[in-house]
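Every protein chain of the complex appears in place save one, which is left out.
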Amino acid sequence: MITATNLNKHFKVYETKKGMMGSLASLFSAKHTLVKAVDDISFSIGEGEFVGYIGPNGAGKSTTIKMLSGILHPTSGSVAVGGLSPQKNRKDNARRIGIVFGQRTQLWWDLPLRDSFEILKAMYKVNDKDYNSFLKLYDDMLDIGKFIETPVRKLSLGQRMRGDLAAAMIHNPDVLFLDEPTIGLDVVAKTGIRAFLKELNENEKKTVLLTTHDMDDIEQLCRRVIVINHGRIILDGTLEEMRETIGLPSIMEVQYTSKPEVAAAAPLGLERLQWEDSKVIIHYDRSILSAPQLLKEVSSWGEPVDIQMKEPDIEDIIQKIY
Amino acid sequence: MKLYFILISGSLKSRMQYKMNFIFSMVSYGMIMAVDFIMLAAILRRFDDVKGWDLYEVGLLYSISSIAISLYRVIGAEVHDFERYMVNGEFDSLLIRPVSPLFLLLTRNIDLSRIGGAIQGLIIIAISVAGLMKTGKATLLLIAYLPVAVLTGLIICFAVGVLTAALAFWTEKIKDFQTFTLYAPFTAANYPMNIYPGLLKIIFFTVIPVAFMNYVPVMYLLQKGGEWWYLITPAAVAGVFLTFSLIMWHIGIKHYHSTGS
Partner (left out) sequence: MIYWLLFQKSFLRNMQYRLAHLINNAASAIFGFVFMAVWVGVLTGKESGSPYSIQDMVHYIGTGQVFLWLTVFLTAGLNIQNGVRSGAITMELARPVHYFSYVTVQEAGRIAYNLLFRSIPIALVYVLTVGFYVPENAVSLLYIFISAILAIFISLNLTYLVGISSIWTTEISWAHFVLITLLFGFGGQLVPIDLLPKPIYSIVALTPFPCVLYYPVMMYLEKAAPHVLLIQASWAAALTMISFWVTNIARSKIEIQGG
């Protein structure tokens, strides 16, 4: 359904100067550094797959998605969506993909959600019958009906994201590109969005490519994970395969009344300790060492006053892959 | 075309949420042009003419030019404001649609408050035509040609606007360029071209061909010289210039495809 073959995207980063003369001057200046945003990537995603595309900021995730949607053209190599080149057939490609950028809404800010839908309906030439079944389906799945008459600017972040997701599906595309769809949402909203995406993939058989910083998104949704760093793929496999490589990295922060005494024999699964006075940050692998076990262990080190569980950074995960 | 109206009615609806503001800005845009013209009238009342053009004759030039640029600001509001799309990276969201980005830009917003300027221009046209009728200079052909002049003016202005916007694909910011390409030439076109020194005149006949929207045809229609084909050239110039600017726009998009981030 989606293929990338020896895909490269290089940017020339010019030394920019301020003002009009500056920008004119930089037009002709040869001073630049070459940034390989995407560096010889190849992958193939089959119909109905749900793939997590992860990596740190600036790793090349968005650049890849922009090439798949025809916004950017590759420096070399090629991409294809459903057999078509998004570069050569940008408009046809646009009809068969749905895109959601979590950071930027595609909806008309001052208008009720329904108006956004109707505008998109006209833009994608969706007929009335399909449009009505769309409305019904997404009211069931996302509960859109409750706020469809509300202007977008008055929606909560979670509602707006649901609106954005529905808007991306209005022309019933086979492929969905989601760029950070859960960013900034609270736990309840995230859960709702995930349930929807799961349903979309399982019942509607949509192919989904998801970029995210949230490891829970990956754990709960993706059967396959592609990890990229500095523009290169460093892991492409099933969730299980990734788990074998990196386990279930987790972090526990324990605040003690005084500086604790750590037992010399560390339990299996405990990977790294960071000290901040009487606080200890514990990196451990949840697939080997469960949280209750670790709790028992840390309370033997001293007298804990506060315990917090944290999600690991994507950077930590990348380090484990290398 | 149907799609245009569906999309445009969406943006109109969002505009109308701020009605008071809309009315005030419409009145003030109209007022700017009015004061400007009253000043011109004050000069010509006292000194009769500028290089052989009396108030009503200059009034024709003035109103064609100001209606053209006002209508451009109405329909091309987002083209005019295009640097925003480059600076904020909003241009991406136009490229994910199955419709041409320029078309989408045109539908994203129309700035009806700028109609104030066009209404002002219409009033000046009416005054000028009435004045010219008294002296017998207003022929039927002249009156019939006015809509054509406004349309060619709008096309030339739109083409200049798109051309300037296309610069943003390379330079990001275009506000500084617009003063040169739009504001200054269209202000200059308020007056007859024969008052300008050679270099400026050459620019207004070639690089930014504002002379063709009003000066060239009106000169012939007021029997100040020229040939019948002075009425045809403006449309031809407008067509060529529009084609050129659309080509540059597409080259700009190509450039964006390969360099945008």
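Chains: A and B, in written order; residue numbering restarts at 1 for each.
Note that in this section a residue touches a chain if its C-beta (ideal position, glycine included) is under 8 Å from a C-beta of that chain, and two chains touch if they have at least 3 such contacts.
Model, not experiment: these values are computed from the prediction.
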From the listed residues B:Tyr191, B:Tyr215 or B:Tyr256, report the one that touches the chain absent from this view. B:Tyr191
Of the residues B:Leu12, B:Met31, B:Val87 or B:Ala126, which one touches the chain left out of the display? B:Met31
Which of these touches the unseen chain: B:Ala42, B:Leu141 or B:Ile251? B:Ala42
Name every residue on chain B in touch with the hidden partner chain. 18, 21, 24-25, 27-29, 31-32, 35-36, 38-40, 42-51, 176, 179-180, 183-184, 187-188, 191-192, 194-197, 200
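The rule is simple: only the chains that are shown with their structure count from here on.
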Roughly how far is chain A from chain B, centre to centre by C-alpha average, rounded to an integer in Å? 45
For a test of understanding, state which residues of chain B touch chain A in their complex under the given definition. 2-3, 6-7, 10-11, 13-14, 17, 90, 92-93, 95-99, 170-173, 176-177, 257-261
Would you pull the chain A residues touching chain B in the complex into a rising list? 11-12, 19-20, 23-24, 27, 37, 63, 66, 69-73, 75, 87, 90-92, 94-95, 97, 99, 101, 104, 106, 108-111, 115-116, 118-119, 122-124
